[in-house]
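First the structure, in the form of structure tokens, and then the observations on it.
One chain of protein is taken out of this complex; the other chains stay put.
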Amino acid sequence: MGHLTATAAPPSPPRVTSPPRVDGELPMAGQPSVPFVEIEALRVREFIPAAKEALTALIAEQGQAKLIRPVFNWAGRNSLFPLHWGLACCAIEFAAGFGARWDAERFGVVPRSSPRQCDLMIVNGTVTWKVAHKLITLYEQMPEPKWVIAMGNCATGGGPFRTAYSVVPGVDKLVPVDVYIAGCPPRPEAMLDGILRLEQLIRERKE
Amino acid sequence: MLPADLEQALAPKLGARLVGVEPFEGMAGRVRFRREAALDLFRTVREDLGFTHLSMVGGIDWVDHREVFYVVWSDEANQYLVLSTDLPADDAHVESASGVWPSANWHERETWEMVDVTFDHHPDLRHLLVPDGYVFHPLLRSFKLHEPEELEVKSRHV
Amino acid sequence: MSEMWINMGPQHPMTHGLWNLRVRIDGETVLDVDPEMGYLHRGIEKISEDRHYNEVITLMDRTCYVAGLAWEHLYIIAAEKALRIQPPERADYLRMMCEEFQRIGSHLMWYAAFVQDIGLMSPFLYGMRDRDLVLDLFQSYTGARMTYEYMRVGGVRNDLPPGFTDQARKVLDWLIPRFKEYDQLCLGSDIFHKRCDHLGVLSASDCIRHGVTGPMLRSAGVKRDLRKNRPYSLYKDVDFDVAVADGADVTARYLVRMEEMRQSVRILRQVVDWLDAHPGPVMAETVPRWMGAPYAPVGREGYLLKRQYPKGVGFSSIEEPHGEAQAYVVNEGGEHPYRVKFRSPVFANLSAARTYLVGYHVADIPPIMGSVDVCVGECDR
Partner (left out) sequence: MSNVTLYSVSYLLSDAVLRAIGSVLPRPLSTWITNADLITGIAVLVFGALLLAASMLNTIVLIWWERKLLGRFMDRRGAMHVGYAGLLQNFADGFKLFRKTTVQPREADPLGFYTGPTAYMVTSMILFGILPISSGWNSGFLPLSLLLALAVFSFAPLFIFVSAWSSNNKYSLMGGMRSAAQMIAYEVPLLLAVVAVVIVAGSFDLTTIVYEQQNYWFWGPLAVALIVFFAGMLAEMERIPFDLPEAEAELVEGWNTEYGGMLFAFFMLADYLRALVGSILVVLLFLGGWTLPTWVPAALTSFPLAGIVWFMVKTYIVFGVFVWIRASLPRVRTDQLLRVGWNRMIPLSLLSVFLAALLVTVKCLPVFGCVPSLGV
């Protein structure tokens, strides 16, 4: 082992980390050597949403990929969780659709009570102006991607109550509707048919 | 219980404030009274005549005046009775029955918001069926229903 | 935990409809409740004023969507009184049959919803399954599962199809053992008794003070059933008992409803036998063609008033599956009723919510509200 000479290795040039520049702001002199961003990252509360955003972006990117998209499409259309709520008459037929005779669970349709876990809102009945803003809130609480089925004439266009002072003439005035089911109330078969048509729509969707 | 019996029982207590008792199909009768008599009549009907159960309170808009009717039943007599009073349209108020029959509470709230009849001394007179802040009284004859298309056209012009 | 208000509704599994129960709780104890109604207020009374007498029937089916035929019956009695029309006997029997089948259907729906509230999962499906059989019967003679438009002023729309009575008897024979199964699933379980006994107690005097009727009143030991006390239609001709229970709690309401279904089966057997033996007209002769038309005439011309009816007020009250319903129909001689006012039993039963909910646990709210049997459609109208 020979001893190292002082001149053998030239000193490495000091690495300069430039502070992030914000438009309209002058770079400040005498900043600490640790960049500002790293201090921010150390704060866990800020870091977790940032990491989540990056992860979501990654997943979204993956979702666009040709290989994965059909899988997600298949999964999305085969497991539609409708919101478990009942507005009016159609709610009874909605419940009958989950009964023993029709059993909507065959198609992977399981009602969930929390809007966070739903992808499908079946508006099963008359929507009044009093409940309108709650309906919109529920719709907004549902995570993307989400769909809406207007079940029955009332949800489609007000039905027999369209002239009434308290009834919204069609839920499409409030939220975007994907499938309309006619009937007053529609039979459970019609409800299942509506769900299957929605599945078809998802299958044919071009992203 | 016949209308004549009712009149006999009520007339001494109410005097001139009792307008009259008419026969009514399927009921003991229909007691018409002036609104000043409301509380006395309710108490008499409930405690002396035994009509312990108030079934419904409703209002009718007769354009020139408004009518409020109360349907009560008695278990012992196995009879219904309808009490009704006429109120002027510009000053429609009557004493609340909810102190006598607690079940009147919601019915009176509904009548208030639908037919615009104020119930004095009601414990909790606020909107029940229509949203808070709704200014119309839908069951008045002057309140007309229209097709939603008309509504849309109007709102577009506004 | 300090006191807080929670909103149970309008989207909540407990509500079985669209209403909001605001609850003030301390930990798990209920301190105060405030039902908030009107989320399904469709203005049926107002729309009726713009409608022809027979067109109101359409709204009646939607008023109470689990007991449409009972509400049709209620309205029809009041309208016939207001218009002074007498239906034929067979039509009355048919209406009774409708109402009793509807009572079974409604109670089965109640059973399905109620057992879900106490956490029983499978009986929900059993209740819906057996209700579908009743709905099949309705479908065979009215053409619809839930919204029938079957009754008309002056009678009913059409007679029964051939072979209906045999099918009805088969369904009745099927139902009786099922009721036993339901009882085994509920009353046979200790947990059911632990959950439901002495719960939501509403004594007879409280019931009367708050205008509570129907199974809730009968569960408090009061023997009041309009079919027996003030027989409307032809209920005086059939033989049945009034279901009464003591205890005024959730279990008592369960027992009353179960017994009512059995009694309905008993009534139905008599009614079906009568219908077999007595064919006849189902529409009164005095009713003009446009009023009792089997199919609604096309266009407004069909509704021209042929005859002024005498002015009058019709009042009717029937024992609807949820309780005592009343209709008040004012006829001013036109083709539309001047004013229609309905008394919904659920409306009164819910207005007493503070009396039977305060002091219990949060977990007790669903069974109690389940035992009340809320149908928001008829409450908000």
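Each chain gets a letter, A, B and C, in the order it is written, and its residues are counted from 1.
Definition applied: contacts are C-beta pairs under 8 Å (C-beta built on N, C-alpha and C of every residue); 3 or more make two chains touch, one makes a residue touch a chain.
Computed from a prediction, not measured in an experiment: that's the story for all the values here.
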Q | Omitted chain - touching chains that are shown | A | A, C
Q. Of the listed residues C:Asp225, C:Asp364 or C:Asp380, which contacts the missing chain in the full complex?
A. C:Asp364
Q. So which of C:Glu28, C:Asp136, C:Asp173 or C:Asp273 would be touching the chain we can't see?
A. C:Glu28
Q. If the hidden chain were put back, which of C:Asp117, C:Asp225 or C:Glu378 would touch it?
A. C:Asp117
Q.
Give me the chain A residues in contact with the hidden chain, please.
A. 44-45, 48-49, 52, 56, 59, 63, 71-72, 74-76, 78-79, 99-100, 103, 105-108, 112-114, 116-119, 141-145
(Q) Applying the definition given at the start, please give the residues of chain C touching the unseen chain. (A) 1, 4, 6, 8, 12-14, 28, 115-122, 124-126, 129, 185-186, 189, 191-192, 194-195, 361-367
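Here, only the chains that are shown with their structure count from here on.
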Q: With chains as vertices and touches as edges, which is it: line, ring, star, complete or other?
A: complete
**Q.** Farthest chain (mean CA position) relative to chain B
**A.** A
Q: Return the distance between the CA-based centres of chain A and chain B, expressed in whole Å.
A: 50
**Q.** Centre distance in Å when chain A and chain C are each reduced to the mean of their C-alpha atoms
**A.** 40
Q.
Residues of chain B that contact two or more other chains, please.
A. 129-131, 138, 143, 145
Q | Overlap residues in chain A, where contacts from two or more other chains coincide | A | 130, 163-166
Q) Mind pulling up the chain B residues that touch chain C in the complex? A) 24-27, 52-56, 58, 60-61, 69, 71, 75, 78, 80, 82, 101-103, 105-107, 114, 127-131, 138-139, 143, 145
**Q.** chain B-touching residues of chain A, taken from the complex the two chains share
**A.** 129-130, 158, 162-166, 169
Q: Can you check the complex and tell me which residues of chain B touch chain A?
A: 129-131, 136, 138, 143, 145-148, 151
